[in-house]
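Just one protein chain is left out here, and the rest sit where they should.
In order of appearance the chains are A, B and C, and numbering begins at 1 in each one.
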Amino acid sequence: MSVQRLARHAAAHPLLERYREVRRQTGRLAAPLSPEDCALQSMPDASPAKWHLAHTSWFFETFVLERALPGFEPFRPEFRVLFNSYYVGVGPRHPRPGRGLLSRPSLEEVRAYRASVDERMATLLSRHGDAARELEDVIELGLHHEQQHQELLLTDLKHLFSRNPLFPAYSQPERGKTAIGATTQTGWRGFGEGVREIGHAGPEFAFDNERPRHRVFVAAFEIAERLVTVGEYLAFVEDGGYRRAELWLAEGWDARAAQDWSAPLYWSGGRQFTLQGLRELDAAEPVAHVSYFEADAYARWAGARLPTEAEWETAAAGAPHGGNFLESGRLHPAPGAGQFFGDAWEWTSSAYAPYPGFRSAAGAVGEYNGKFMVNQYVLRGGSCATPASHVRASYRNFFPASARWQFSGIRLARDL
Amino acid sequence: MSVQRLARHAAAHPLLERYREVRRQTGRLAAPLSPEDCALQSMPDASPAKWHLAHTSWFFETFVLERALPGFEPFRPEFRVLFNSYYVGVGPRHPRPGRGLLSRPSLEEVRAYRASVDERMATLLSRHGDAARELEDVIELGLHHEQQHQELLLTDLKHLFSRNPLFPAYSQPERGKTAIGATTQTGWRGFGEGVREIGHAGPEFAFDNERPRHRVFVAAFEIAERLVTVGEYLAFVEDGGYRRAELWLAEGWDARAAQDWSAPLYWSGGRQFTLQGLRELDAAEPVAHVSYFEADAYARWAGARLPTEAEWETAAAGAPHGGNFLESGRLHPAPGAGQFFGDAWEWTSSAYAPYPGFRSAAGAVGEYNGKFMVNQYVLRGGSCATPASHVRASYRNFFPASARWQFSGIRLARDL
Amino acid sequence: MSVQRLARHAAAHPLLERYREVRRQTGRLAAPLSPEDCALQSMPDASPAKWHLAHTSWFFETFVLERALPGFEPFRPEFRVLFNSYYVGVGPRHPRPGRGLLSRPSLEEVRAYRASVDERMATLLSRHGDAARELEDVIELGLHHEQQHQELLLTDLKHLFSRNPLFPAYSQPERGKTAIGATTQTGWRGFGEGVREIGHAGPEFAFDNERPRHRVFVAAFEIAERLVTVGEYLAFVEDGGYRRAELWLAEGWDARAAQDWSAPLYWSGGRQFTLQGLRELDAAEPVAHVSYFEADAYARWAGARLPTEAEWETAAAGAPHGGNFLESGRLHPAPGAGQFFGDAWEWTSSAYAPYPGFRSAAGAVGEYNGKFMVNQYVLRGGSCATPASHVRASYRNFFPASARWQFSGIRLARDL
Partner (left out) sequence: MSVQRLARHAAAHPLLERYREVRRQTGRLAAPLSPEDCALQSMPDASPAKWHLAHTSWFFETFVLERALPGFEPFRPEFRVLFNSYYVGVGPRHPRPGRGLLSRPSLEEVRAYRASVDERMATLLSRHGDAARELEDVIELGLHHEQQHQELLLTDLKHLFSRNPLFPAYSQPERGKTAIGATTQTGWRGFGEGVREIGHAGPEFAFDNERPRHRVFVAAFEIAERLVTVGEYLAFVEDGGYRRAELWLAEGWDARAAQDWSAPLYWSGGRQFTLQGLRELDAAEPVAHVSYFEADAYARWAGARLPTEAEWETAAAGAPHGGNFLESGRLHPAPGAGQFFGDAWEWTSSAYAPYPGFRSAAGAVGEYNGKFMVNQYVLRGGSCATPASHVRASYRNFFPASARWQFSGIRLARDL
């Protein structure tokens, strides 16, 4: 389908324009990559870029096109298994650690798969209005799903490139933007005790894990006005932070030893690996790529603690949405004024759990969030690799306490 | 020291009588065991009985006698390392998985170690009142610590015996007490929404993790009047509970496959291994030896959920303390009327986390609880292997979600 | 360098023409592969095709060009580490299991590396005759080395493709060549006892592990006239061969259980995966992709045993060199007349060990063979993926007893 025809279709359904924009963004992110860059998997937790490209298309094909399009036929039947991530309700799945064994389909064929899904989605959204309307919620979910994978595509690629002794760069550094300098002490903002409301309430899209909005009793607390910086974290490292057991959770202390941590992931010899290649540490940047264990140990060292997610959401509720997101192209935390959104995901001390009254969606889509609510910790606020339109105050990201390959940073809190 | 002299000392300090009683109880529990029974370790999570006997004495020697007794000399200097469990602040530790490599010291020598600690503790508590008074808190802590190890001694031994194809019995079954029968449906008790207080407040002993008492907003809920029974759990098993992914947390589903779970631990071929050897399942008994993952899957299957620890404590706050504890000698959950205490620890859906305002004690003793507050889930109420005086409504036990070798069972809750 | 100029150089040194032919063959083998096919690594034992292409060039650059070419500069200094396989004497090495993490250098850049090495080798061989003559031995070694990697490129690729549920084909099946049919019983050829000579003696190239030629006492034996066929091996499978412990070496019996073997590698549901994709088993083909353990168990089942390498070489000494080699393009064992060369490597019962008087070459090249002489078994005769000019009667291939991804088959022997 030509771009012109696609544009005409856009009139037919308000979602089509957004669909096109999100999908194009994915394409732009993958554009600088070679077929080889897209095919490799550097650890079981990460996926090849090609897999992200295909899986996000599989989502629309499986949960939208198959249900709604008359005479539906799959682009290729084997893809149903190959690109199913973890939806047991859909059927068998190619095992996650084997995603890096698929030299076929080629990147070219995966791009054709994307185009085919796009064309059929356009047909659906322009010609089959009733069917599309019934599936608006799942299409919306699919777009937010694709935005999540845009971020993962970048963080997984960063991990892959970091394992290559040639330290390839994904993009060129922006000139003049790196300010190697000192930071002043953070300010703090206080909140009195009381019953607060958190969670998403309105009609706009939110993931099921953000609902229902509900009451929480929150004791008086104060929260830092900005993220912990590289300079502050360096002081912790230089003060023996990684050698002082009393600062650490026991499981973190063991993880540190087993995986030989002595600094955030991607730091090495006073330098750090970024999506623009190896470069100097910048003391003014927010620190990123720390595990929950490191964030917790840092907070203890600093005489503070991590905020709960209720505290975080209370503080962030009215905060401006500005920040350093995917769209800036920087793809690295930036020094500067404090904000609650962008730059680096902020570890909270809250275990990822269902909100009171939580219900997952019916069917396989219900596997999206609920089944991961154990042994993970909530992160808030988005990062420099998150699309700006993807995140909000009630947004709950979650990773295991030992995960470090996301742009995960630290904001401190204290009892009042 | 003769029993007569020890009795005379008891007058000197109110703690001495309790000290003697707790220590004697430990001795009684180990009495039926051979030196070999006491020396073996069946998995890294479990410890040999001999190690429990020594470590609980090490606690008093290290945290009390060394600080308070004039002219203190250790019973044997090597024991400082050998029987230190996880107190990094005290110094090096013999590695946990190597506890089963210690044929020496012999059981006899460990008993002499216990006697020496007892004699010195009696001296301290009778002759050195001032020093003892300063350490009353840590002595009290040591007694509760020893009670915890009484339970672990039994659960670790049960695990060891279960791995022996001869299926040894620790004790004889009590006659006439096993009622193989049906159970009626559980009743439910409802609670309205509101700000509740949980945690320990009074001057009596409680672990640091139970403090401070604090407010929590709890939505309206109802909670089952008794534990889930073997009969009810059997219905879950027979309904394909272990083969239906939609009932499980993703990590639980994987643990089930990796460890080949198809029933609670110790069930095999319609029978179960108990501390009295292999015997038939009794449908009326509370089910035990299930992981958090199994408890959660069962609850989902039953159209309910696990209670949060705030809900549990709200419901248990005024409940009678009666129940089937260690002292009954049954050492297995008993069929019968519902109660919140005894029989089986009850998994809650709450991740183990510090209460708002939590502070650990200063020094090495501060490692007791706080450093484990990650990736564990809270259990409440005590079990058939818990000393009756050890547990209370605010008591927080905690284990990883995959742990099954404790007497861990299920109480259901539902939104109202 | 243009082909014309390369051709002119060929006159300069007799090795140049052979060099060009071997290198071109490698290029031809990689020609059908996509960049993604060339980048993936399916297990630590296997390497990506791109790595084979680069490493074989690294060999010439490191052991020839660097030593002989005036003003030598490396194509890219990082490649010295990246494409060093196991030569500790040359310096650090990128770890083997990480060969599949290198999306860069791209396939294109690796091809440029090859071209650069080829050009410089042509310069050396045409203009620097004296330097080249001194290195003739190591150039010759490099060509045989490259031929070994031609075979590995194919067997590693076969393993990769076999892990892809799409079962890609490397090449098209040749028409009319598959003869699904019965086989007649093998004949046997007898040899009397006596002191035999084995090993390589002449001036032609041979690896150091084939030397020195030496005397061995060999008892009377007979050896099968052809390889064991798929049909014969199927009879072993159907007779419970994989379930009868008495047929197996203890370590093989355990490997069978741990890796869930019930047939040769690549067999599945009555079909087999080949470099031409999935196809039916052909009873008349020699069986391949069996481990030493399976070969040994089969032989015991058949009332025979594997030959020693001395027996094999005694029997093969005068045998014709014809057979199904890489050049046939079949890339799979072919049914047909018996021969000692081609089709499938033949496991011998001989542990890989130095011949009496063995000396490795001086320097890093001495690491080529000698340091692997432990816990491996000798295979003889070459396979359908071996270049015809690469193999000879004294040639000793070697793999661990559990290896199955080579074209490894079975020839029986018996005491006389």
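As a working rule, contacts are C-beta pairs under 8 Å (C-beta built on N, C-alpha and C of every residue); 3 or more make two chains touch, one makes a residue touch a chain.
Given the structure is predicted, the values throughout are model-derived calculations rather than measurements.
Chemist: Given the contact definition stated above, which residue among C:130, C:204 or C:246 touches the chain not shown here?
Modeler: Per the contact definition at the top, the residue touching the missing chain is C:246.
Chemist: Applying the definition given at the start, please give the residues of subunit B touching the unseen chain.
Modeler: Interface with the chain not displayed, on the subunit B side: 34-40, 42, 50, 78, 81-82, 94, 98, 100-107, 160-161, 163-166, 168.
Chemist: Could you list which residues of subunit C touch the chain missing from the display?
Modeler: Answer for subunit C: residues 86, 88-89, 195, 214-217, 219, 245-246, 248-253, 292-293, 296, 349-351, 353-354, 356-357, 367, 371-375, 401, 415 touch the chain left out.
Going forward, only the chains that are shown with their structure count from here on.
Chemist: Mind checking the centre-to-centre distance between subunit A and subunit C? Centres are C-alpha means, answer in whole Å.
Modeler: 46
Chemist: Determine the centre-to-centre distance between subunit B and subunit C, using the mean Cα coordinates as centres, and give it in whole Å.
Modeler: 60
Chemist: Would you mind listing the residues of subunit B that make contact with two or more other chains?
Modeler: Within subunit B, no residue touches at least two other chains.
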